[in-house]
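Only a portion of the chains appears, each positioned as in the full assembly.
Read from first to last, the chains carry the letters A and B; within each, the first residue is number 1.
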Amino acid sequence: MNVVVQNISRAPQDVIDALGNAGVATVHEAQGRSGCLASCIRPIYRGARIAGSAVTISAPPGDNWMLHVAIEQVVEGDILVLAPTSPCDNGYFGDLLATSAKARGCRGLIIDAGTRDVRDLEEMGFPVWSSAISAQGTVKEALGSVNVPIVCAGQAIQAGDVIVADDDGVCVVRRDTAESVLASARKRLDAEEVKRQRLASGELGLDMYDMRPRLEAEGLKYV
Amino acid sequence: MNVVVQNISRAPQDVIDALGNAGVATVHEAQGRSGCLASCIRPIYRGARIAGSAVTISAPPGDNWMLHVAIEQVVEGDILVLAPTSPCDNGYFGDLLATSAKARGCRGLIIDAGTRDVRDLEEMGFPVWSSAISAQGTVKEALGSVNVPIVCAGQAIQAGDVIVADDDGVCVVRRDTAESVLASARKRLDAEEVKRQRLASGELGLDMYDMRPRLEAEGLKYV
């Protein structure tokens, strides 16, 4: 019942990195406005921007044993993603685990629970997106699973899915759609640059997007 | 039913600016401890301090079409204020809309919903006070209204009311009381400076405000 899946497939690293550069908002739009984790998941410090392959963790409330197990499964460029099996705000993760994860090439942690040692984590440049900051520690008593499908902050995530995270939050991209999502994201970014310049020059969105006829048709009245 | 009110009255700009300098806490005290929006409305970055006339927006959940409509109504010094018609944490606003709003002279956005592109917004110096940060995008399908009375985060706000916002949150001042509130705020600020010096020198509030007799009368016991 409690398993560690050791071999997982990952998207190509250059695709992952390019999704990271595109950023959460663009990637989520590029895949049809889907994939965002709940807005309660916030970065513990501002300015981090990462992408990587998900190593997923299902853990009991108040028990971080599986984090040690999961770190062994991390390869360079991966991101740990932990969902507790019931709501919990304990601090599952701190500077020792971050030291270990970083030594394996882990780029960060997404956790629908708490983290601690946040000052140390910021100093060592190990970013975490969590639903709480809490010093409340956990035990290492009960098993969970690693690299099984989980639901984290409202999104179903499979091991090897691409995680993109920045100051706007976290988005998941299915591994097998990563390349097509990237293609869409690139088109979007190109188009946005042109729009940005026109809007900056004072042109209205109403005109640039030709919205006035449709607004009138819908019945908007100017008084 | 869905309208855009085009001509709104505003308070004098110098009064507005002076209220902004006084800050949210002082202004709210000066008008009888009223006008504060709910404390869930937080700035997306620290250090911004603005005041301006409200251009109000009532928008459906998950639909930011009216922001484009509202930006045309903005004049130099205005602040956009958006209330969804039912609770929603979607990211209604990002860097493109901010670029457009800024080009019109807009000073910021107050929104009882989500915003995104927060790193870009901070870099371009466009402040937002919101109840969420979320990359989850919105559609442009359904109408709302602009410059109609709204309720935003617990406060009734009319177009042209004065909005003051800083690190402590957001306060609304009725347009026609702006000058009298400013007068009260100034008195308060003058008085505070004297108090601050006395307290800094070690004098107790108990003595400075002559509280001891009243505490005794109320029955406070020292043991």
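We adopt the following convention: contacts are C-beta pairs under 8 Å (C-beta built on N, C-alpha and C of every residue); 3 or more make two chains touch, one makes a residue touch a chain.
All of these numbers come straight from a predicted model, not from anything done at the bench.
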Oligomeric state of the whole complex, in copies, if 2 are shown: 6
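Everything that follows uses one rule, which is that only the chains that are shown with their structure count from here on.
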Chain A on chain B, rotation in degrees - Cα superposition, rounded to nearest 5: 120
Centroid spacing, where centroids are CA-atom means, of chain A and chain B in whole angstrom: 31
Footprint of chain B on chain A - complex, ascending: 24-25, 28-29, 33, 36, 39, 42, 46-47, 166-169, 171, 192, 195-196, 199-206, 209, 211, 215, 218-223
Contact set on chain B toward chain A in their complex: 1-6, 45, 65, 68-69, 71-72, 89, 91, 94-97, 99-100, 102-104, 114, 116-119, 132-137, 140, 142-143
